[in-house]
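The other protein chains are all here in position, but one chain of the complex has been omitted.
After this line comes chain A, so read on.
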Amino acid sequence: MSTSATLQTTTTAGSSERTRAIVVAALLGLGLVFMTGFAPAMALHNAAHDFRHTQNFPCH
């Protein structure tokens, strides 16, 4: 969060900040979901095994 005034969020300065926040959050989120749901490394698969089955990620 920046120290800019609350009103500024609707201005153009706010919109580039919004875009950056969307991109960062989306990439971070995809990375974490990939790690728990899809990463092929055996150790990660085994650690997240029961979560993968329950959340219906294709497993094995």
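As a convention for this text, contacts are C-beta pairs under 8 Å (C-beta built on N, C-alpha and C of every residue); 3 or more make two chains touch, one makes a residue touch a chain; residues count from 1.
Convention: contacts and distances are computed from a predicted model.
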item	value
Listed names "Cytochrome c-type biogenesis protein CcmE", "Glutamate transport system permease protein", "Hydantoinase B/oxoprolinase family protein" or "Cobalt transporter subunit CbtA", with the criterion being the UniProt name of the chain not displayed	"Cobalt transporter subunit CbtA"
Chain A, residues in touch with the chain not shown (by the definition above)	1-3, 6, 9, 14, 17-18, 20-26, 28-33, 35-38, 42-43, 45-60
